[in-house]
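The complex appears here minus one protein chain, its other protein chains still in place.
Now for subunit A:
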Amino acid sequence: MKSDTITKYVLLFSSFIILLVSGGMIFSLLGDAVPVFEKFGWRFITSTDWNPTEGRESYGALPFIVGTLSTSILALLICLPMAFSTSLFIAEYFKKSAFSSIISSMVDLLAGVPSIVYGLWGFYTLRPFIVSLGLDPQGYGIFTSGLILAIMIIPYATSLSSEIIAMVPNELKEAAYALGATRMEVIFNVILPGARSGIIASFILAFGRALGETMAVTMLIGNANIIPTGLFSTGNSMASVIANQFGEADGLKMSALIAIGLLLFVITGVVNFVGKFIIKKLS
(Lines give C-alpha, C1' and ligand atoms only; values in the text may rest on other atoms or scores of the structure.)
Protein backbone atom coordinates (compact mmCIF):
# COMPACT_ATOMS: atom_id res chain seq x y z
CA MET A 1 0.00 0.00 0.00
CA LYS A 2 2.71 2.41 1.02
CA SER A 3 4.87 1.76 -2.03
CA ASP A 4 1.86 2.55 -4.23
CA THR A 5 1.51 5.98 -2.66
CA ILE A 6 5.22 6.60 -3.21
CA THR A 7 4.94 5.50 -6.84
CA LYS A 8 2.01 7.86 -7.31
CA TYR A 9 3.98 10.77 -5.90
CA VAL A 10 7.04 9.95 -7.99
CA LEU A 11 4.86 10.08 -11.12
CA LEU A 12 3.26 13.34 -9.96
CA PHE A 13 6.55 15.01 -9.07
CA SER A 14 8.11 14.00 -12.38
CA SER A 15 5.40 15.97 -14.14
CA PHE A 16 6.62 19.10 -12.33
CA ILE A 17 9.75 18.86 -14.50
CA ILE A 18 7.67 19.90 -17.50
CA LEU A 19 6.24 22.83 -15.53
CA LEU A 20 9.72 23.82 -14.37
CA VAL A 21 11.30 23.57 -17.82
CA SER A 22 8.57 25.55 -19.59
CA GLY A 23 8.20 28.09 -16.82
CA GLY A 24 11.95 28.43 -16.43
CA MET A 25 12.36 28.93 -20.15
CA ILE A 26 9.99 31.90 -20.26
CA PHE A 27 11.45 33.28 -17.03
CA SER A 28 15.08 33.06 -18.22
CA LEU A 29 14.39 34.45 -21.68
CA LEU A 30 12.30 37.31 -20.25
CA GLY A 31 14.85 38.06 -17.54
CA ASP A 32 17.75 38.35 -19.97
CA ALA A 33 15.72 40.24 -22.57
CA VAL A 34 14.71 42.96 -20.10
CA PRO A 35 17.77 45.27 -20.59
CA VAL A 36 17.18 45.62 -24.30
CA PHE A 37 13.45 46.21 -23.90
CA GLU A 38 14.13 48.75 -21.15
CA LYS A 39 16.52 50.65 -23.34
CA PHE A 40 14.64 50.55 -26.65
CA GLY A 41 11.05 49.68 -25.71
CA TRP A 42 8.84 49.02 -28.70
CA ARG A 43 11.55 50.38 -30.97
CA PHE A 44 13.26 47.00 -30.58
CA ILE A 45 10.48 45.48 -32.67
CA THR A 46 9.75 48.39 -35.01
CA SER A 47 13.25 49.69 -35.70
CA THR A 48 15.36 48.48 -38.62
CA ASP A 49 18.65 49.71 -37.23
CA TRP A 50 21.02 46.96 -36.06
CA ASN A 51 24.30 48.48 -34.99
CA PRO A 52 26.52 46.76 -32.40
CA THR A 53 29.27 49.43 -32.55
CA GLU A 54 30.29 50.35 -29.00
CA GLY A 55 28.82 53.68 -27.91
CA ARG A 56 26.36 53.92 -30.80
CA GLU A 57 24.59 50.66 -30.08
CA SER A 58 21.15 50.33 -31.52
CA TYR A 59 19.14 47.17 -31.88
CA GLY A 60 16.03 46.79 -33.99
CA ALA A 61 14.74 43.35 -34.86
CA LEU A 62 12.30 44.27 -37.62
CA PRO A 63 14.54 43.09 -40.53
CA PHE A 64 14.86 39.66 -38.93
CA ILE A 65 11.16 39.38 -38.15
CA VAL A 66 10.34 40.26 -41.75
CA GLY A 67 13.03 37.85 -42.99
CA THR A 68 11.68 34.97 -40.92
CA LEU A 69 8.06 35.60 -41.88
CA SER A 70 8.75 36.12 -45.59
CA THR A 71 10.90 32.99 -45.99
CA SER A 72 8.40 30.90 -44.01
CA ILE A 73 5.35 32.19 -45.88
CA LEU A 74 7.10 31.57 -49.20
CA ALA A 75 7.99 28.06 -47.99
CA LEU A 76 4.36 27.47 -47.08
CA LEU A 77 3.15 28.63 -50.51
CA ILE A 78 5.60 26.33 -52.32
CA CYS A 79 4.86 23.47 -49.93
CA LEU A 80 1.07 23.71 -50.39
CA PRO A 81 0.62 22.16 -53.86
CA MET A 82 3.50 19.72 -53.34
CA ALA A 83 2.42 18.32 -49.98
CA PHE A 84 -1.21 18.28 -51.09
CA SER A 85 -0.43 16.29 -54.26
CA THR A 86 1.86 13.92 -52.39
CA SER A 87 -0.74 13.22 -49.70
CA LEU A 88 -3.38 12.57 -52.39
CA PHE A 89 -0.92 10.20 -54.05
CA ILE A 90 -0.30 8.36 -50.78
CA ALA A 91 -3.73 8.38 -49.21
CA GLU A 92 -6.14 8.41 -52.16
CA TYR A 93 -4.88 7.51 -55.62
CA PHE A 94 -2.44 4.74 -54.69
CA LYS A 95 -3.72 3.95 -51.22
CA LYS A 96 -2.21 0.73 -49.82
CA SER A 97 -0.19 0.01 -52.98
CA ALA A 98 3.57 -0.41 -53.34
CA PHE A 99 3.81 3.02 -55.04
CA SER A 100 2.27 4.66 -52.03
CA SER A 101 4.65 3.01 -49.57
CA ILE A 102 7.67 3.92 -51.71
CA ILE A 103 6.63 7.56 -51.89
CA SER A 104 5.75 7.74 -48.22
CA SER A 105 9.02 6.20 -47.07
CA MET A 106 10.88 8.67 -49.30
CA VAL A 107 8.94 11.48 -47.66
CA ASP A 108 9.98 10.03 -44.28
CA LEU A 109 13.59 10.08 -45.46
CA LEU A 110 13.21 13.78 -46.28
CA ALA A 111 12.18 14.33 -42.66
CA GLY A 112 15.34 12.59 -41.47
CA VAL A 113 17.83 14.79 -43.34
CA PRO A 114 19.62 17.10 -40.86
CA SER A 115 19.16 20.81 -41.36
CA ILE A 116 22.86 21.36 -42.03
CA VAL A 117 22.83 18.80 -44.86
CA TYR A 118 19.90 20.64 -46.43
CA GLY A 119 22.00 23.77 -46.12
CA LEU A 120 24.96 22.15 -47.90
CA TRP A 121 22.75 20.79 -50.66
CA GLY A 122 21.06 24.16 -51.01
CA PHE A 123 24.43 25.90 -51.18
CA TYR A 124 26.14 23.53 -53.63
CA THR A 125 23.21 22.39 -55.78
CA LEU A 126 20.19 24.65 -55.47
CA ARG A 127 22.05 27.97 -55.41
CA PRO A 128 24.11 27.30 -58.58
CA PHE A 129 20.90 26.08 -60.23
CA ILE A 130 19.15 29.36 -59.44
CA VAL A 131 22.17 31.27 -60.73
CA SER A 132 22.20 29.24 -63.94
CA LEU A 133 18.51 29.95 -64.49
CA GLY A 134 19.49 33.63 -64.45
CA LEU A 135 17.07 34.38 -61.61
CA ASP A 136 19.73 35.98 -59.49
CA PRO A 137 23.49 36.53 -60.00
CA GLN A 138 24.44 35.33 -56.47
CA GLY A 139 21.69 32.85 -55.69
CA TYR A 140 21.40 33.90 -52.05
CA GLY A 141 18.26 35.32 -50.55
CA ILE A 142 14.62 34.95 -49.65
CA PHE A 143 13.71 32.77 -52.62
CA THR A 144 16.47 30.18 -52.17
CA SER A 145 15.85 29.99 -48.42
CA GLY A 146 12.10 29.69 -48.93
CA LEU A 147 12.62 26.89 -51.43
CA ILE A 148 14.87 24.86 -49.15
CA LEU A 149 12.49 25.47 -46.22
CA ALA A 150 9.62 24.22 -48.37
CA ILE A 151 11.47 20.96 -49.02
CA MET A 152 12.20 20.67 -45.30
CA ILE A 153 8.58 21.12 -44.16
CA ILE A 154 6.93 19.00 -46.88
CA PRO A 155 7.30 15.77 -44.84
CA TYR A 156 5.52 17.30 -41.82
CA ALA A 157 2.60 18.62 -43.88
CA THR A 158 2.39 15.44 -45.97
CA SER A 159 2.37 12.85 -43.19
CA LEU A 160 -0.41 14.57 -41.26
CA SER A 161 -2.51 15.50 -44.32
CA SER A 162 -2.34 12.00 -45.75
CA GLU A 163 -3.43 10.54 -42.41
CA ILE A 164 -6.45 12.83 -42.40
CA ILE A 165 -7.30 12.24 -46.06
CA ALA A 166 -7.20 8.48 -45.44
CA MET A 167 -9.69 8.94 -42.61
CA VAL A 168 -12.52 10.25 -44.86
CA PRO A 169 -15.18 7.47 -44.77
CA ASN A 170 -15.37 5.28 -47.87
CA GLU A 171 -19.20 5.38 -47.84
CA LEU A 172 -19.16 9.10 -48.59
CA LYS A 173 -16.79 8.63 -51.52
CA GLU A 174 -18.73 5.64 -52.85
CA ALA A 175 -22.00 7.60 -52.71
CA ALA A 176 -20.44 10.29 -54.87
CA TYR A 177 -19.02 7.73 -57.34
CA ALA A 178 -22.49 6.12 -57.57
CA LEU A 179 -23.89 9.49 -58.64
CA GLY A 180 -21.38 9.50 -61.51
CA ALA A 181 -18.73 11.79 -60.07
CA THR A 182 -15.19 11.49 -61.37
CA ARG A 183 -12.28 10.91 -59.00
CA MET A 184 -11.25 14.54 -59.16
CA GLU A 185 -14.80 15.65 -58.35
CA VAL A 186 -14.82 13.29 -55.39
CA ILE A 187 -11.54 14.77 -54.19
CA PHE A 188 -12.73 18.36 -54.42
CA ASN A 189 -16.35 17.86 -53.32
CA VAL A 190 -16.14 15.05 -50.76
CA ILE A 191 -12.60 14.57 -49.46
CA LEU A 192 -11.54 18.20 -49.24
CA PRO A 193 -14.59 19.46 -47.34
CA GLY A 194 -14.29 16.52 -44.95
CA ALA A 195 -10.58 16.85 -44.35
CA ARG A 196 -10.31 20.61 -44.67
CA SER A 197 -9.59 21.62 -41.10
CA GLY A 198 -7.13 18.76 -40.58
CA ILE A 199 -5.22 19.71 -43.72
CA ILE A 200 -5.16 23.36 -42.65
CA ALA A 201 -3.82 22.33 -39.23
CA SER A 202 -1.08 20.24 -40.83
CA PHE A 203 0.05 23.22 -42.89
CA ILE A 204 -0.03 25.50 -39.83
CA LEU A 205 2.21 23.06 -37.94
CA ALA A 206 4.55 22.83 -40.92
CA PHE A 207 4.67 26.64 -41.01
CA GLY A 208 5.67 26.58 -37.32
CA ARG A 209 8.60 24.30 -38.24
CA ALA A 210 9.74 26.68 -40.96
CA LEU A 211 9.79 29.66 -38.58
CA GLY A 212 12.44 28.13 -36.32
CA GLU A 213 14.75 26.48 -38.88
CA THR A 214 18.26 27.78 -38.46
CA MET A 215 21.17 26.20 -40.28
CA ALA A 216 19.83 25.81 -43.81
CA VAL A 217 18.49 29.37 -43.81
CA THR A 218 21.73 30.74 -42.35
CA MET A 219 23.66 29.21 -45.22
CA LEU A 220 21.36 30.54 -47.94
CA ILE A 221 19.70 33.80 -46.91
CA GLY A 222 22.77 36.00 -47.38
CA ASN A 223 22.90 37.34 -43.81
CA ALA A 224 22.35 41.01 -44.65
CA ASN A 225 20.73 42.97 -41.84
CA ILE A 226 18.22 44.70 -44.10
CA ILE A 227 14.52 44.37 -44.75
CA PRO A 228 14.29 42.23 -47.90
CA THR A 229 13.05 44.28 -50.84
CA GLY A 230 12.00 41.49 -53.14
CA LEU A 231 11.89 37.79 -53.82
CA PHE A 232 15.59 37.58 -54.66
CA SER A 233 16.77 40.11 -52.12
CA THR A 234 19.11 38.99 -49.36
CA GLY A 235 18.05 39.31 -45.75
CA ASN A 236 18.41 37.62 -42.41
CA SER A 237 16.11 35.58 -40.22
CA MET A 238 15.64 35.61 -36.46
CA ALA A 239 17.15 32.17 -35.99
CA SER A 240 20.12 32.92 -38.28
CA VAL A 241 21.00 36.19 -36.62
CA ILE A 242 21.20 34.36 -33.28
CA ALA A 243 23.38 31.62 -34.76
CA ASN A 244 25.65 34.07 -36.59
CA GLN A 245 26.19 36.74 -34.00
CA PHE A 246 26.06 34.76 -30.78
CA GLY A 247 29.78 33.99 -30.75
CA GLU A 248 30.95 37.59 -30.38
CA ALA A 249 28.01 38.80 -28.32
CA ASP A 250 28.00 40.12 -24.78
CA GLY A 251 26.22 42.77 -22.73
CA LEU A 252 23.46 44.57 -24.56
CA LYS A 253 23.99 42.64 -27.79
CA MET A 254 23.56 39.33 -25.97
CA SER A 255 20.38 40.69 -24.44
CA ALA A 256 19.15 41.71 -27.90
CA LEU A 257 19.83 38.21 -29.28
CA ILE A 258 18.01 36.63 -26.34
CA ALA A 259 15.09 39.01 -26.90
CA ILE A 260 14.96 37.80 -30.53
CA GLY A 261 14.93 34.25 -29.17
CA LEU A 262 12.02 35.21 -26.93
CA LEU A 263 10.10 36.68 -29.89
CA LEU A 264 10.77 33.54 -31.92
CA PHE A 265 9.60 31.40 -28.98
CA VAL A 266 6.36 33.40 -28.73
CA ILE A 267 5.64 33.41 -32.47
CA THR A 268 6.25 29.66 -32.93
CA GLY A 269 4.32 28.97 -29.70
CA VAL A 270 1.24 30.81 -30.98
CA VAL A 271 1.42 29.17 -34.42
CA ASN A 272 1.80 25.68 -32.92
CA PHE A 273 -0.95 26.31 -30.41
CA VAL A 274 -3.40 27.24 -33.18
CA GLY A 275 -2.46 24.13 -35.18
CA LYS A 276 -2.73 21.79 -32.20
CA PHE A 277 -6.02 23.42 -31.15
CA ILE A 278 -7.58 22.68 -34.55
CA ILE A 279 -6.37 19.07 -34.40
CA LYS A 280 -7.70 18.62 -30.87
CA LYS A 281 -11.10 19.92 -31.91
CA LEU A 282 -11.12 17.29 -34.67
CA SER A 283 -10.48 14.29 -32.49
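The criterion applied here is as follows: a residue touches a chain if its C-beta (ideal position, glycine included) is under 8 Å from a C-beta of that chain, and two chains touch if they have at least 3 such contacts; residues count from 1.
In the analysis below, contacts and distances are computed from a predicted model.
Asks: Not counting the visible chains, the remaining one has a UniProt entry; which protein name from "Phosphate transport system permease protein PstA", "3-methyl-2-oxobutanoate dehydrogenase (2-methylpropanoyl-transferring)", "Membrane protein" or "PqqD family protein" does it give?
Replies: The missing chain's protein name, per its UniProt entry, is "Phosphate transport system permease protein PstA".
Asks: Identify the residue among A:82, A:200 or A:278 that touches the chain left out of the display.
Replies: A:82
Asks: Identify the residue among A:34, A:116, A:167 or A:282 that touches the chain left out of the display.
Replies: Hidden-chain contact among the options goes to A:116.
Asks: Which subunit A residues touch the hidden chain?
Replies: Contacting residues on subunit A, toward the hidden partner: 3-4, 6-8, 10-12, 14-15, 17-19, 21-22, 24-25, 28-29, 32, 81-83, 85-86, 88-89, 93, 103, 106-110, 112-121, 123-125, 151, 154, 158, 182-185, 187, 205, 208-209, 211-215, 219, 239, 242-243, 246-247, 257-258, 261, 264-265, 268-269, 271-273, 276.
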